[in-house]
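Just passing along the structure, written as structure tokens.
For this depiction, one protein chain was excluded, whereas all remaining protein chains were kept in their positions.
Coming up: chain A.
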Amino acid sequence: MTSLTGTGGLIRFILRRDRFLLPVWIVFFGAIPAALAPGITEVWPTQADRDAAVGLIENTPAFTALLGRVFDSSIGGLVAWRGSMMPVLLGIVTAVTVIRHTRTDEEAGRRELLGSTVVGRQAGLTAALVVVTLASLATGALAAASMIGQDEAVAGSLLLGAQYAAGGVVFAAVAAVCAQLTRGAGSARGMFFLVLGAAFALRMTGDLDPDATWATWASPVGWLQQLQPYADDDWAVLALPAAATLLLTAAAFLLQSHRDVEAGVLPTRLGRAEAGPGLSHPTGLAWRLQRAGLLGWSIGFAALGLMLGSMVDGVQDMLDSSEFMQQVIMQMGGSDEITEAFIASMLGILGLVAAGYGIQAALKPRAEETGLRAEQLLATGVSRLGWTTGHLLFAYLGPAVVMAAGGVTMALSYGAVVDDFGTAVSQVAAGLAVQLPAIWVLTGLAVLLFGLAPRLLGLTWVALTLCLVFGQLGAALRLPQWALDLSPFTHIPQIPGEDPRLTPVLWLVGVAAAMTVAGLAGFRRRDVG
């Protein structure tokens, strides 16, 4: 096995490089189930409360779409349902880690340096996979132990831990394949998120449409959910992620042994010998560098919008078929309100995801700077502001474009279901428009850090993660209101449903603008490079 020579050394090297990050995410994800349990006990203290809650949850399509179905009304069952995104988020972390230690290193030429020493061809990929697998198992063990510590059922707790570990491992294997296919780490990550998005969409479809249970079983996200910890405790389902992991890992190794170092499997083509007329100003260059990302995100959003909008049909079926829900609906003011609340919460998700695009676009100038490409441009007749503006156009207007792509398909499919395109279009348009100022606050934060403290730019992702956690889990984690208020998304009105309040929206725009101006002023004064 000479192709594995040096794996041990590389494992130690990865552990050294990630000595802070690795323990942080192991503890963070491992602690989530136990952190959710007290909140659930507090909100629903008796078994009767919890049974009623499950009845409500099962009939609230927005919950089902986001978090999947709830299988059991025990505390453990509700914890597993409430935190069902967490094994998937863990999978994102392991996937990004695998790509960082394989393709990113290779792209930067570091693998070539290592490859010239006594290190086998497969050692790098093996080392990365071993590290994330061990870390996923540690996370799962921590999650299981902490739930057993809270006197939850032992078998269910162990399976919950296995669910976390399986999420980490299976998505790491997906990423291992993506890292072989493309030359660039960025495209490998993009490909991974495409696969993840498809898996998530399949899981949603399977849960909302009783005729499409196949979709659940076609999705790794669906497999994790079908383990049903604390309910059926279906250990046999673990065979699916395990088999997928083995197959994908074998595929990654096979691909790696058939390609050159630094090459991808997908071919690279020749370009133009001369530049087109667009490449005469920094904005033209920004367009060249960002257009593929914008297009990809727009297509993804269009697909997501189409799916979310057509779910309204399943939502209404679900409401009509339940007598219990009929009563609840009467009390809440009619089925329109439920549909609107569903649409509003889906638009909120679109907004958070679109903020990810905005941040990514706003970080591009820094990547250009540290990649030493910016200095070549800034040594020509291009001002610092002129150069940054090209990229910031994408950071501020890009989220509007991708959300519009999702909004159009969502409004059309939703309008077709309710047979009222006018209302659908205006509701979706207003609901998406109010997301923009909250997105701009995160983009503004990125620009502020870029200008004043570029080394801390990674904090922007931390901020987005916090917004996501506060928005999705804030109430369940019993966080105080001031903490929830830190997220700009807390302040925007829920549309459709709530009255459009202009004041908080204007505040958000003002905060975003102030941070942008301060960041740009800082960038004009600081050293480049």
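One rule holds in what follows: a contact is a pair of C-beta atoms (placed from the backbone, for glycine too) under 8 Å apart; a residue touches a chain by one contact, two chains touch by 3 or more; residues count from 1.
The definition used in the following text is that contacts and distances are computed from a predicted model.
Q: The complex has one chain missing from view, so what does its UniProt entry call it, picking from "Pyruvate dehydrogenase E1 component, beta subunit", "ABC-2 family transporter", "ABC-2 type transport system ATP-binding protein" or "ATP synthase epsilon chain"?
A: In UniProt, the chain that is not shown appears as "ABC-2 type transport system ATP-binding protein".
Q: Among A:L21, A:A236, A:L372 or A:A521, exactly one should touch the missing chain; which is it?
A: If we include the chain that is not displayed, A:L372 is the one touching it.
Q: With respect to the chain omitted from the figure, which of A:T117, A:T380, A:Q481 or A:T503 is a touching residue?
A: A:T380
Q: Quick one: say which of A:R17, A:R121 or A:R183 touches the chain that got left out.
A: A:R183
Q: Over the whole complex, note the residues of chain A touching the chain we left out.
A: 183-184, 268-276, 279-282, 285, 288-289, 292, 371-373, 375-383, 525-529
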